[in-house]
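Reviewing the structure listed below.
One protein chain omitted, others in place.
Note that the chains are named A and B in the order they appear, and that numbering of residues resets to 1 at the start of each chain.
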Amino acid sequence: MSGFPPLVDQHCHGVLRSGPAGRSGFESCLTEAHALPRPAAPGASPFDTQLGFALRRWCAPVLGLEPHCPPEEYLLRRAELGTAEVTRRMLRASGISAYLVDTGLPGALLTPGEIAETAGAEAYEIVRLERLAERAADTARDVHAFLSGVSDALHAATRTARGFKSVVAYRCGLDFEPAPPNTSLVRTHAERWLTSRSPGDRLTDPVLVRHLLWSAVRTGLPLQLHTGFGDPDLRLDRCDPLLLTDFVRATEAYGTPLVLLHCYPYHRGAGYLAAVFPHVHVDFGLTVPYVGARSGAVLAELLELVPFGKLLFSTDAYGLPELYVVGARLFEEAVSGVTGEWVDRGAWSAPDAERVTGLIAGGSAARLYGLDGLDGLEGSGGPGGPDVSDGPRTEV
Amino acid sequence: MSGFPPLVDQHCHGVLRSGPAGRSGFESCLTEAHALPRPAAPGASPFDTQLGFALRRWCAPVLGLEPHCPPEEYLLRRAELGTAEVTRRMLRASGISAYLVDTGLPGALLTPGEIAETAGAEAYEIVRLERLAERAADTARDVHAFLSGVSDALHAATRTARGFKSVVAYRCGLDFEPAPPNTSLVRTHAERWLTSRSPGDRLTDPVLVRHLLWSAVRTGLPLQLHTGFGDPDLRLDRCDPLLLTDFVRATEAYGTPLVLLHCYPYHRGAGYLAAVFPHVHVDFGLTVPYVGARSGAVLAELLELVPFGKLLFSTDAYGLPELYVVGARLFEEAVSGVTGEWVDRGAWSAPDAERVTGLIAGGSAARLYGLDGLDGLEGSGGPGGPDVSDGPRTEV
Partner (left out) sequence: MSGFPPLVDQHCHGVLRSGPAGRSGFESCLTEAHALPRPAAPGASPFDTQLGFALRRWCAPVLGLEPHCPPEEYLLRRAELGTAEVTRRMLRASGISAYLVDTGLPGALLTPGEIAETAGAEAYEIVRLERLAERAADTARDVHAFLSGVSDALHAATRTARGFKSVVAYRCGLDFEPAPPNTSLVRTHAERWLTSRSPGDRLTDPVLVRHLLWSAVRTGLPLQLHTGFGDPDLRLDRCDPLLLTDFVRATEAYGTPLVLLHCYPYHRGAGYLAAVFPHVHVDFGLTVPYVGARSGAVLAELLELVPFGKLLFSTDAYGLPELYVVGARLFEEAVSGVTGEWVDRGAWSAPDAERVTGLIAGGSAARLYGLDGLDGLEGSGGPGGPDVSDGPRTEV
């Protein structure tokens, strides 16, 4: 899309090194469901969803095919080209200038460095707190070693990573106790967990997860929090970002940016939090590819309350390199469509629309994560005016 | 509407045998409210709602009147023609090929057989679980006879009906204990209920309702569950389909299709459940006539996450035959409008839109309920591909 400002994908994951195995492997990468019935009923395959339709629309041309070609044709062409070539084409076609990669997911995935090299772009790491703690637990001899290990790993991450990520939504729900747990309680729970766990076990102890959250908040680096829909391991009604309200209040004085990810279908509530708490930002990553043709409609809902500089683009791409293309194209189409309609009927001015587009696409993320080396990523002053476009960064 | 695929109304009720009495009787059939103030304030009559406007639009022409003619003129013409003729005209005009009739509502209503004959269409029974249990209780001498009666009636229903329906949302809320109750607990509660109840009393005991739900799940027939809005007997915030999440998880291994009815305003959460659990399907029956001119907007929200073959048309018509016409016309207009816009801007292909329309209108319901005799109701293979359009039905 010519003239669209640079994209910073502020939340994504790695790409499968060897590609998915067969049609069913590919389909598994297109859904949040755990189990797919084989054979699926007509219309119940992941290809028969908004994501499936969007993938055929936007990715087929990248492989030299017609938009909306049948899945079989798409998969055949994909196999012909091979995983490396498909990955290279998709990452380059995505138009993304910088990737912030949550490295805490399992699988044989490309590293941030490999993504950067393949894409010809920048890539940075986001450290997943729960994975950091699980790694520390896998090697710790005792509670002291575990807690020191966590502390050291967090400290090390502040030098190499651009932010933290938590999946407390999956592990405990967002209605967790908001206050930081005291040291002796943390020790007791660490003892209990280390004693009972087998290597590789997930961290679900709410006291330890809270300890991680508060440790991350104290570093000042942006903290991304999964909210809203995801795979069936979570209970969606316990992932409403409004359940975080007391945690948001408790952390406000620290100034550490909280970035609420995905948010759907509770994105209006997330917009409210961003409107009334200075340190809250909102992303709608996973939502864009999954709602496909409806991305503009959902974006418009988000743009009701959220201050425009607090909304951040991401793809949440994981596994398939196609998801970067789908996320980027749908996002551009959504922003252009929504703001274009407002300009057409005089509700917004054209320069405002352009400025806001730049902020959402990447300008705000570049500021938030300190991606100083990127060209053209700062939003111009505009109506925000001279008293806000300079001065110290208060948030990081 | 020429060229629209066959409609299967997968959830509806009977039509009043003698028609409603007067304007106030008619209005009572156009609202979920219990009590209407007489006289209503201007704009507060059920005629001054989306349903009222849609009825005047779509049904007036069926009686030979102009669309949007005044309510008085409509009611006068209705009285002239008489209930039998109005019913015949409406059912035939609806264009519905097959009716799945929940026979558990009170009132002097046409039976499925009479609906089929009047409409010149197919009709099948859906058995309402709570009514089945209340009937068994009305005649049972003791607990043993009651529980045997329930079990026998359920077994008999599997031979004559196409599915079950539960109104646990009304009776207990959807936040009920998800696990099946054990036999001795069921006996204790049955004892208590039979002792205290008067003939005709509603079943509200949560243990007995759970016993019914689990008994139905074990039959493998589709189980319809009221979710979302309805009359003021329910508390809407306890009818969010996401409150069913643990019940959905607990029943997944059985493969029994769960069909979430209505869902509004929690339809996006219902779409999520359908996206991540293979046995969950979604209907937006009651919502369509009640939101009227907004049907397309609500449908578009539903089509964000739900796999397209898991969304089912219904009217939830009850009492007035007009509700079949209103539901069918609004549904057709909604689907055509929403998918047409996506085709126009290239987000969907035209063949995909046609195929998905066929699935939602009736193809998926025909499969789910085993309506094998209906012509033209199977969706074609299309992008779902050959590996999904044949093979054994896994769900029923």
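FYI, contacts are C-beta pairs under 8 Å (C-beta built on N, C-alpha and C of every residue); 3 or more make two chains touch, one makes a residue touch a chain.
Source: prediction; values computed, not measured.
When the whole complex is considered, the residue among A:P39, A:G163 or A:G269 that touches the unshown chain is A:G269.
Annotation: of B:S45, B:T118, B:S166 or B:T256, B:S45 touches the absent chain (contact as defined above). Of the listed residues B:P5, B:G19 or B:P71, the one in contact with the hidden chain in the full complex is B:P71.
From the options B:F164, B:Y264, B:F284 or B:Y369, the residue with contact to the chain not on display is B:Y264. Among the residues B:Y170, B:W214, B:Y290 or B:F308, only B:Y290 touches the chain that is left out of the figure.
For subunit B, the list of residues touching the undisplayed chain reads 23, 31-37, 39-50, 52-54, 56-57, 67-68, 70-72, 229, 231-232, 235-237, 264-265, 290-294, 297-298.
Even with one chain removed from view, subunit A keeps its contact list with that chain: residues 240, 242-243, 245-246, 249, 252, 268-269, 272, 275-278, 300-301, 303-310, 342, 346-349, 352, 355-356, 359, 363-364, 367, 378-379, 381-385, 387-391, 393-395.
Rule of thumb we're sticking to: only the chains that are shown with their structure count from here on.
In terms of their C-alpha centroids, the spacing between subunit A and subunit B amounts to 38 Å.
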